[in-house]
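Here the complex is missing one protein chain, while the rest keep their positions.
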Amino acid sequence: MTTQQGFLAAVSAALGRTAPLEAPGARSGRSLEPGGTAAGPGREILARAFADCSREIGAAVVETTRAGLPGALRSAVASAGPGPVVVANDPLLGGLGPAEALLAGREVRVWGGGSPREELVGFAARAAAGLAVATMALAESATVLLLGGGSSVSLLPESVLFVVPSSRIRPRLTEGMEFLSRLGALPAAVHFVSGPSATSDIELIRVVGVHGPVHVTHIVVGDM
Amino acid sequence: MGIKTSNLGLRRRMRESLSDAFMRSSIANAQDRINPMRADCCAELDRYEQWRELAAGIRAHTLENLDFYLGQFAGNARRAGSVVHFARDGREAAAVARTVFLQKKARRGVKSKSMVTEEIGLNEALEEIGVQILETDLGEYLLQIDGRDKPSHIVIPALHKNRERIREVLAGQTGYTGDSAPESMTRHVRQILRKAFLEADVGVTGCNFAVASSGSVALLTNEGNGRFVSGIPETLITFVGMERVVPELGDLDALCSLLPRSAVGARSTIYMTLTTGPQGAADVDGPGEHHIVLVDNGRSAVLGSRFRDVLRCIRCGACMLVCPAYRHVGGRGYGVLYPGPLGLALVPAMTGYAESGDLAGICSLCGACNDVCPVKIPLYELILEHRRAMAEDARRTGRVERLAFGQYGRILGNPGLYAAATRWARLANAAPRIGPLGAWSRSRELPRIPGERFRDWFARRRKEGRMD
Partner (left out) sequence: MRVSFFVTCIADTVSPSIGIQSVRLLEKLGCTVGFNPRQTCCGQPLVNSGYQRRARDSMRATIDALLMEGCDWVVAPSGSCVLQVKEFPRYFPEGDAWRARAEQLADRTREITDFIVNVLGVTDVGAELHGRAAYHPSCHMARLLGVREPPLRLLENIRGLELVPFEGQDTCCGFGGAFAVKMADLSGAMVDEKVRHIAAAGVDYVLGADGACLANIRGRIQRLQLGIRVLHIVEALAPPGGPWA
């Protein structure tokens, strides 16, 4: 008997059987029925709720449009102070043109591009700012959902900027988990990020910026 | 470390706890601040009671089918490229970690807080083979460098430490020269651990939930260290207490909606990461190798016992934050890794009464814990059941006590004996303050037993034909 078999046999025995079930027993609900109308809140309401909650949890909010996005990015990156900028490997950002042109005058690197990981991680660790795109955003908790593009981009730099197309904002975690359930195979890492890192471990006093980023900015694009 | 964190007896631990004024005021402060936040945040969640019912149902269903879901999880995790190990006890679990470190010729590990790794004494097991394993949650790190001090709460481990003590330890152990402001000290630790993250060979984490349908492990943190540990080093080891399995991704909705709200009154933790296998070809980020260690270590015994429901626990820590006994005893006074009502219900079922029978007494049966548990564990009933099992099945209560309660039961069961016995209750007024009377009297005046009992007044009144 393998270790796995022995392990599972003990569990089965505790449940009063000699072997694991072939299929689980019947179960009740997976989620509460979504309250309210089936269509859910409109885009503008969601965008506003997302922006309000973002400020509540300590993330800065910049509201812009597709046309204004490059300028908003440059401005937000400038606020992060001098230093390199690491950019997620994301088609939305790619669509804005080469990163070096977008952020002229800054040392810029896009995640990936055939470079070895240590080099990329090293660069991100030096970066003043990281730029990533939300695959989805959740209004209730001002959460940004990230799938791929380089996890370190949103982890290592002191400041992180998330581009949040307002069409991607959903009410809450329920929609986030539904989305992931429909994906099929999940990527190696899926991140939910809700604001800058924080702790209250010392005398319950809240300190913002522990291991992860200290500053988070949500750049909400109203017509995207 | 193991589940027991102290070799001192109950009396001694109580004395130490009750005389630790700083700890008591910290815990009281934590309770007074977090409890209203939890209440507000849960009330804000539309249909909170239904969410609780749903979460309780998900957890109960999982436990009833745990063998199936563990098998499903292992299969899917392997399909995603993770190496899945099954560890029946702490020794086997620690051995997996040692083997991985040795195979990788790894010397430096970074770790994100995990109760199950403390159960199995992982840090000690790794240090024995020359590995340096660094805690990275701020609270756990501070405890580690302070002579491996023990945590006092499962979510806020360094609650019992004040800032002066922390400054002293940082100065002594890490050359810190700044002041005792939490922000300054946190920045200092950020720098130290940043370096450690980038140089570590292996990352070790625990797991909040393991999703059977996708083979993913979910980690919820606020500091970001969980992301560093699971994302930067080349090799990742995830320890999973076997009861942490959930059937589907959709189940994380209810559980992750309730966990942060119950724990600290927040709508979400700052970070939640779902790790599914090692770095894929397209990802260019993440560990190249991912090991998952499923740990039993006494959980199957609990599963097969009357205490199964306590395995629903999602480790929010709310029960201890509402517990009036925990308020004065603090985490360390329980002498075990899991304090408060959770510990009282869980630990004796894991270890047996010989090891931890004294826990069941640290409870005034107020029922506050039942009200806040997000997965509706009947903590009150489980604690009572331990007391019953100890008194009646295991016969672990003292002989003198059993005899005394036997006599007491006999008197209560016999109206004549009872009436006769209570007639003499007045003698207690003059009795020496020893035994139970003495114990009560240490902090309270004893009630004065009046000359006439109610029953005497009632009989007298009727005899005298009065109606007053």
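For reference, chains read A and B in written order, and residue numbers begin at 1 within each chain.
As a working rule, a residue touches a chain if its C-beta (ideal position, glycine included) is under 8 Å from a C-beta of that chain, and two chains touch if they have at least 3 such contacts.
Since the structure is predicted, the reported quantities are computational estimates derived from the model, not experimental observations.
Across the whole complex, the hidden chain's contacts among the shown chains comprise B. Of the candidate positions B:V155, B:A325, B:M350 or B:C373, contact with the unshown chain belongs to B:A325.
Contact with the undisplayed chain is limited, among B:R399, B:R442 or B:K463, to B:R442. Interface note: of B:L220, B:V375 or B:A389, the residue touching the hidden chain in the full complex is B:A389.
Along chain B, the points of touch with the absent chain fall at residues 14-15, 18, 324-325, 327-329, 360-368, 370-371, 380, 384, 386-392, 397, 401-402, 405-406, 408-415, 418-419, 422, 425, 436, 439-440, 442-447, 449-450, 452-455, 457-459, 467-468.
The rule is short, and it goes like this: only the chains that are shown with their structure count from here on.
Computed from the mean C-alpha positions, the centre of chain A lies at a distance of 30 Å from the centre of chain B. On the chain A side of its complex with chain B, the touching residues are 3-4, 6-8, 10-17, 19-25, 27-32, 35, 53, 89, 111-112, 117, 120-122, 125, 140-141, 143, 148, 150-152, 155, 172-174, 177-178, 180-181, 185-205, 207, 209-213.
Across the complex, chain B meets chain A through its residues 26, 29-30, 33, 46-47, 50-51, 54, 57-58, 61, 64-71, 74, 80, 84-88, 92, 136-139, 142, 156-159, 161-163, 166, 182-183, 185-187, 189-190, 193-194, 197-198, 214, 216, 222-225, 227-228, 230-232, 242, 247-254, 256-257, 264, 267-280, 282-286, 294, 296, 300-301, 303-304.
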